[in-house]
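For this view, one protein chain was removed and the others were kept in their places.
The chains carry the letters A and B, assigned in the order they are written, with residues numbered from 1 in each.
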Amino acid sequence: MKKRVLLSAMALTFGLALTACGNAGSDKAADSGSKAETEAAAKVDGDVFTIGTTGPLTGSAASYGNSVKNGATIAIDEINAAGGVKVGDKTYKLALNFQDDEAKEDKAVNAYNNLMDSGINVFMGSVTSGSSLALTDLTAKDNILQITPSGSAKAITENPNVFRLCFTDPLQGKMIADFVVDQGYESVAVLYNNSDEYSTGVYEAFKEELNTAGKSDLLVNEQSFTNDDVDFTTQLTQIKASGAKLIFVPGYYEAAAYIVQQAKQQGIDAAFVGSDGWDGVLGQVTDPSAVEGAVFLSPFLASDPSAADFTKAYETAYKATPDQFAADGYDTVHVIKAAMEKAGSIESDDLIKAMTEIEVNGITGKVSFNADGEPNKEPKFVTITNGEYKLFD
Amino acid sequence: MKILNKKTIFNIAVMLLAYVLVFVLINSGILSRQYKSLIVPICVNIMLAVSLNLVTGFLGELSLGHAGFMSIGAYTSALISINTSFLPPALSFFIAVVCGCILAAVFGFLIGVPVLRLRGDYLAIVTLAFGEIIKSVINYLNFTGGSKGLSKIPLYSDYNNFTVVFIIMVICIVLISNLINSRDGRAIKSIRDNDIAAESIGIKISKYKVSAFVIAAGFAGLAGSLYAHNVGIIKPNIFDYNKSIEILVFVVLGGMGNIPGSIISAIILTVLPEFLRGADNLRMLLYAIVLILMMIFNNSKFKANLSLNKTFRKLGKED
Partner (left out) sequence: MLINFIEQLINGLRTGSIYALIAIGYTMVYGIAKMINFAHGDIIMVGAYALYFSISVLGLPVPVALLLTVIVCSVLGVLIEKIAYKPLRKAQPLAVLITAIGMSFFLQSSSLLIFGSTPIPFQSVIPNENIKVGPVIISSITLVTLVVTAVAMILLTLFINKTKMGSAMRAVSEDKGAAELMGINVNSTISMTFAIGSALAAVAGILYISQYQSMKPTLGALPGIKAFVAAVLGGIGSIPGAMLGGILLGLIESVSKAYISTELADAIVFGVLIVVLLFRPSGLLGKKKIVKV
């Protein structure tokens, strides 16, 4: 009897694996079917311009990839509903091909090659820094325009065909340091994630800017943590002993939520300042009063009047408040549209050349690009008052 | 130890055939770019699986720190090839890969000598601990780039250029399968089956244990260096505990102590996620179920009657 159960269990697993293959096969068929459909649609409605991108749709970073995907989809739907993009005498409809890379570099390479197989006109990626970096040489070799909505590592834009929409890590660190100096805080402690390049990059630039400004004595304590940490009491006890009036936490909202709550448990009354990864922290704390008064840098504020239409469309479509990743995805599509219109062509060389000549008034602010591929835009500081995000002034 | 015997020649012939097949598939345009780009990861995973099989399948000791050795190879070779860009690319690549392999083996020795005094469960945990320590230290050091890792590593293989990697993989497989079929290999297997009996007939247990561990670490380092020069960016987090488990799944699914099995399961489990793109969560669940079912199946009386896997048939009789 037992044997039979085991045998059938084995058969079941193999069957599952086979169906998985079968499904994948039929997915492929479906893919080519939908591709055929778009081609057919193209004949009726004009030409299709495909934006390809890779990002994490599963795994621990999944929320970033999904947000970018949703934001970009809203922009594409809007543009297509308004008749598409006019380039010279042709009109293009936009299409999005989003491949999952699980925020892993090796998966990103496979995903990118998959995109190139199916044919894309511009590469809007990746969502995470590591994947973006892994692909810059490949996109340069394929001579295709690469714009990352949210890859903030400095080295991404070294190749001339690569641009980015978000702030770089060093720029964020510098802006936050200036903010701390301007606001006249007496002392600041840093708590950063040393196994995360984003957090470390912001922290290093922050420290450097304080040194250049001759304010290095402001920094009274530096503590770090690692990716899977949930207990910050040891670090916070050290910070408490240092008597810092302000705690700077560069990093993502998950860690920030743990930190502000544990600081409250320890009776620490210092103020908090954060980097743009803090967006969404309110959804992670059980007691909003723990994060009251915190300030963080953010390119985007969902409750801002200029973003009202986008926020409404996003809430209707996805039943969630858009975060900065969604806004970055949305704006990047509009940047691509602007570049197409400016270039008057969809050839990669023309698009790359047009990138430095455009200016887009997006929901993350007015943005233009310099020859290094970096965006010029104004930072916004957001503060939390009465459990809501408000612009800081 | 004869280097070329009938079996080896047959194996090499099979590999050559595989190479020609892949080559024809690519040049005739049947394989898309996405599948071409999987060839190098497949080779790397095969090397990892076969080398772990030497320790886990043939020596019978569970190592959960294989990704740690892979990271040593990857980092060493990446640092060398980044800093020797003045040399001709082929030479720089050669030095980098050889050094990556050697340093990983040296670490295998340094860790293996004290650790292999322990057995079974304890050994597994200590190798896991060493894997984590290697990861934390790489993250802590400056010249390894900390959490940013190393990027802009020169690429020596890509979706169109995989011959070097393929040849290295074939050499790796031939060396390991030769080792296993040699006198030394039989000594290693005897330690797995009964260490006290092995010792009583004069086999130096610690010597063989350490050498198997060192060889496996060296090949893992080699695989790591090939990985680094294929992706171009490495970070400490890539080589975590989950990576070690993934390699273990290759070995377990293919059958412990079964090299062709390891090769086949490495191929299947590298290609399958590409089909299941976007269903990564399900993949992990599938891995878990595979691990549990394979173990229960291997140890059931049903399996003992079937002569699929000699290793476990013996163990079944013991009961």
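Please note the rule applied: a residue touches a chain if its C-beta (ideal position, glycine included) is under 8 Å from a C-beta of that chain, and two chains touch if they have at least 3 such contacts.
Note that this is a predicted model, so its numbers are computed, not measured.
Of the candidate positions B:L155, B:V252 or B:A266, contact with the unshown chain belongs to B:V252.
Residue A:D287 is the one among A:D287, A:E315 or A:E347 that touches the chain missing from this view. For chain A, the residues touching the absent chain in the complete assembly are 58-60, 62-63, 194, 223-226, 228, 230-231, 233-235, 237-238, 240-241, 254, 257-258, 261, 264-267, 283-287. Interface residues of chain B facing the missing partner chain: 56, 60-62, 114-115, 117-118, 120-122, 124-126, 128-130, 132-133, 136-137, 139-140, 196, 245, 248, 252, 256, 281-282, 284-285, 287-292, 295-296, 298-300, 315, 319.
The criterion applied here is as follows: only the chains that are shown with their structure count from here on.
Per-chain Cα centroids separate chain A from chain B by 34 Å. Interface residues of chain A, counted against chain B in their complex, comprise 2-3, 6-7, 9-10, 13, 16-17, 20-21, 23-25, 27, 57-59, 99-100, 102, 104-107, 109-111, 113-114, 116-117, 130, 133-134, 137-138, 153, 155, 193-197, 199-201, 226-227. The touching residues of chain B, when paired with chain A in their complex, are 32-34, 36-38, 41, 136, 139-140, 146-149, 151-152, 155, 158-159, 227, 230-238, 272-281, 286, 289-290, 293, 296-297, 300-302.
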